[in-house]
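Just one protein chain is left out here, and the rest sit where they should.
Presenting chain A:
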Amino acid sequence: MFEMTDRKPAGRIRRLLVANRGEIAVRIIRAAHELGIQTIQVHSQADGDMLAARLAGERIEIGPSRANKSYLRPEAILDAARRTGADAIHPGYGFLAENAEFADMTENAGLIFVGPSGDIMRTMGDKARARKAAETAGVPTVPGSRGVVADVDEALTLAEAIGYPLLLKATAGGGGRGIRLASNPAELKDLFIQAAAEARAAFGDPGIYLERFIPRARHIEVQVLGDGENVIHLFERECSLQRRRQKIWEEAPAASLDDDIRQRLCRSALELARAVRYRGAGTVEFLYDENRRAFYFIEMNTRIQVEHPVTEMVTGIDLVREMIRIAGGHRLSLRQEDIRLTGHAIECRINAEDPALDFTPVPGTVETLHIPGGPGLRFDTMLYPGYTIPPFYDSLLGKLIAWDHSRPQAISRMARALREMRITGVPTTLPLLLELTGAADVREGAVHTGWLEEWLASKTLDLPLEKAACP
């Protein structure tokens, strides 16, 4: 934690270029301004009127609307940084956030990359190498192939030892992309060829590895923060409610863990992060098998995550501020014993998707926007009335976060806030989220990563698109 009497709360960073868009760009600008840093927001042609561009001290256009011609082009970002005299770049999440070459290029240009070094990203971002690093650090991993599988024959041989059903994963994949489930050798044979071809096309790397599939597993992840020498954890989040492997509801802490498992899980994450001398904010992801009380490392995300606010709500630590301070050259000012859990927080992701049309993303113009208020609530968004959501990027509109002393109270507060929230002009997932707050399994915490899709399939969705108007 820092005092505003610090002469240089942001260390060497004076002018920060935000190389992202949407709600996370807004989040970064807010953290930077609180640290007394000047901000420069990059934007594509389609994004000139986005909220982050309005809030930033300066803005600069970096190319056409399509992300691969703007936000995904390292040269365009670095050129913008040079032209605006930025001394640091924050990549947010997605786009170039986990691109090791971009991190290297930034450092080579004499600029500060707000995140880990390219070398750490290469170790932890490559799933097969990350798995090896975990095994070396004594962190349990899901039974699977040791690294990339050479061909179909090797896959079939290894699968006998791992056991079916199993997952085929692209070593360069992420965010749930490039994953397939095989229940028997015949399926494995077909899917292996498909998966390798798709991985080459989508990620430019055909590497595939195998992992045992753990049915009804929970997704639990540990937040870490490091300065390259010291690393601490900020406890865990549970993100088991997923659709098409995209999280839509996240919580901190994970109510399914007892203190003993929580300690072991967080210590494991810490050992892995320490082994690579982690710098910045990162997340170590695990599958948790409740029946066996066993957890397995799956991957590490070397960036700030969408769901970081739930951790901020239960620890009181501003993760984005801390990552900027660390990048600016400050040592980690928090000790492990400073980190305490208070209460329970839930985040709901509100997407521009039509639940009545199989969640088809629908861009459009926001007509009215009413943001709920009251104690324990936070809404991280880039929306404002009159804003036109462009069709070129993802469908996340905002994240509603509710905190309260206990999990049942937090759910109750979330339900109240979702009822109060009003967004018109575009269809949103608000009705689905509200319905989830009343689902018995959600209230009891009896969920797993396949639960939401099973629940959606089992019921005829009756989601009124027009909710009761707020008073």
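Everything below uses one rule, namely that contacts are C-beta pairs under 8 Å (C-beta built on N, C-alpha and C of every residue); 3 or more make two chains touch, one makes a residue touch a chain; residues count from 1.
What we mean here is this: contacts and distances are computed from a predicted model.
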If you had to name the missing chain as UniProt does, which of "Protein ImuA", "Biotin carboxyl carrier protein of acetyl-CoA carboxylase", "Electron transfer flavoprotein subunit alpha/FixB family protein" or "ABC transporter permease" would it be?
"Biotin carboxyl carrier protein of acetyl-CoA carboxylase"
From A:Pro143, A:Gly343 or A:Pro361, the answer for touching the chain not displayed is A:Pro361
One chain isn't shown here. Among A:Val222, A:Ala352, A:Met382 or A:Ile423, which residue touches it?
A:Ala352
Contacting the left-out chain: of A:Tyr71, A:Phe192, A:Tyr288 or A:Tyr393, that is A:Tyr393
Could you pull out which residues of chain A are in touch with the chain that's been left out?
65-66, 201, 352, 360-363, 391-395
